[in-house]
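Structure provided below as structure tokens; questions to follow.
Note that one protein chain of the assembly has been removed; the remaining protein chains are unaltered in position.
Here the chain labels run A and B in written order, and each chain numbers its own residues starting at 1.
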Amino acid sequence: MSASRRVALMITCLADMFYPEVGERIVRLLRRLGVAVTLPAGQTCCGLPLFNSGYHAEAATVASRAVGLFADAEAIVVPSGSCAWMVKHEYPGLLKDSPEAAAARRVADRTYEFSQYLVRGLGLTEFETDTAPGRVAYHDSCHLLRGLHESESPRTLLRNLPGVEVVDLPGSDECCGFGGSFSVRLPEVSTAILDRKLANVEAAGAACVVACDAGCLMQMKGRLGRRGSPVRAMHLAELLARERGGVR
Amino acid sequence: MTTRAEFVARIRGEMAKTPGLFPAAATARPSRPRERLEILRHELIERWPQSLERFRTEFERVAGVFHRVPTAADVPALLERLCHERDARSVVTWGPAALGVDLAPLARANLAVESMPHAAPPPAERQRLRELIAHADLGVTGADLVIAETGTLVLRAAAGRPRSTSLLPPCHVAVFDRAVLVETLEQVGIALEAWHDGPVPDARGAVINFITGPSRTADIELTLTRGVHGPKEVHAVFVDGGLPVTSDE
Partner (left out) sequence: MSEPLVTTPLRDRAQHALGDRFLHEALDIATTKFIGLRREAFGNFPEGEALRDRARAIKEAALQRLDEHLERLVDNVERLGGHVHFATTAAEARDIILAIARRTGARMAVKSKSMATEEIHLNEALEAAGVTPVETDLGEYIIQLAHERPSHIIAPAIHKTKGQVAELFARELGREVAADPEVLTRIARAELREKFLQADLGITGANFAVAETGTVVLVTNEGNGRMVTSLPRVHVAVMGVEKVVPSMTDLMVFLSVLAKSATGQKLSVYTTLVQGPRRPGELEGPDEFHLVLLDNGRIAQLGGTLREALYCLRCGACLNVCPVYRQIGGHAYGYTYPGPIGILLTAMLNGPRSVKELSHASSLCGACADACPVRIDIPRMLIELRKEVDEQKIAPWPERVAFRALAWLLRHPGLYRAAARIGRAAQRPFVRDGRIPALPSVAGAWTRTRDLPPVAARTFQERWPALEREAR
């Protein structure tokens, strides 16, 4: 605990392109908490899609660039579990024989997924919401759960939101079927896995499913939208407005 | 055809390419297993009531049927009752030296009791016995170890203690006393090390069987059914008063 209150934001390609409002909420929330946020210019992607498909030499070039952009940051906050995993878990290995090896290790050590930064980094767990999400269920995205061993921070934040009912999601730790390129290589299987996830969300009586990963959200929103479902899929940041009882 | 030398040489060649994924060692073995086993036995005998209680719980959890009798002399009556309940006529048993129980009284109850011979008989007799065992209703054995942690009976095959007695008849009854109770799989490891300790191959038979309840399968829709190929029932009879040490010890 006690991470720096000067953070560099790694916005991630999906949030940058498709969910910029999530990024905006995160920046405003962090500023209300007294955290100074910078955005190193010229970000693109962490390289996970290249890495997962086996293009490691290419992933290393992208990683190398990213490390360069974040090398001097005291803390790096990432709104996606899979990207945070890539940086923390794979960057050191990919760059171990390169001039950026030490910088990569440093960057890996200082990177936090968003909910981890709030709870474990800043020690803050009580927030208020300005959204009325209805009954909320939390989906454990795979890289956050199994890669970063994080299942508690998002749940703690949700449970402490006044006026928000959190229901247990059966199979919350089951994959949503995104898997990056998997979602288009085996689209029928990806959709079948997704339908199982959404059936669980519906069975839990949730009006809103919350996740900390843009890939999972794109997958779930895509299907919920296609089926005309009233259930919403939201990023955790969309439910956090300000610290509870705080003036800020 | 690949020879042993070629095979091992290939393995060595591949092994040489890497030190491995991480430093690792096999589990430390007891340096003097037979002594260790003796010491263990003395410790265990102090705790036998708890071990028995745990065994009973685990054994019943896997659908074993537990019985308790005061002395070895009470065993025949129990067996007679079991036979009567099941309309059983034919019983096969381990040889008397292996079993430690005198089953002569059973013969008076109009039951055919065949005790397994100590030495391997000629082929014709082996065939007759095989047929007999295959059609027997009840098989009676002892047990070399009884494991509390898992509800398991450990049986060592040997002369006079054939494998089929606990396998072919639909009902298997194992008779045991406090001396064979062990608590954990780890302790079983010590016994196995001790039994195999020494340059001469173990004088016992070529098979050791761990039996944890009646035969079962869930291969059809994961619905559990019992008595597939092995026995449908397994009974464990604890003799409070103890059994004579069998001649194979």
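In this section, a residue touches a chain if its C-beta (ideal position, glycine included) is under 8 Å from a C-beta of that chain, and two chains touch if they have at least 3 such contacts.
Computed from a predicted model, the values in this text were never measured in an experiment.
The omitted chain makes contact with just one of the residues A:3, A:29, A:50 or A:78: A:50. Summary of contacts with the chain left out: across A:7, A:27 or A:239, the touching residue is A:27. Of the residues in chain B, those that touch the hidden partner chain are 1-4, 6-8, 10-12, 14-22, 24-30, 58, 62, 116-121, 126, 129-130, 134, 149-152, 157-160, 162-164, 167, 185-186, 188-190, 192-193, 196, 201-223, 225, 227-231. Touch with the hidden chain on the side of chain A covers residues 11, 13, 15-20, 23-24, 27-28, 31, 37, 39, 41-45, 47, 49-56, 58-59, 61-62, 65, 142-143, 145-147, 173-175, 177-194, 196, 218-219, 221-223, 225-226.
Basically, only the chains that are shown with their structure count from here on.
A straight line joining the Cα centres of chain A and chain B is 55 Å long.
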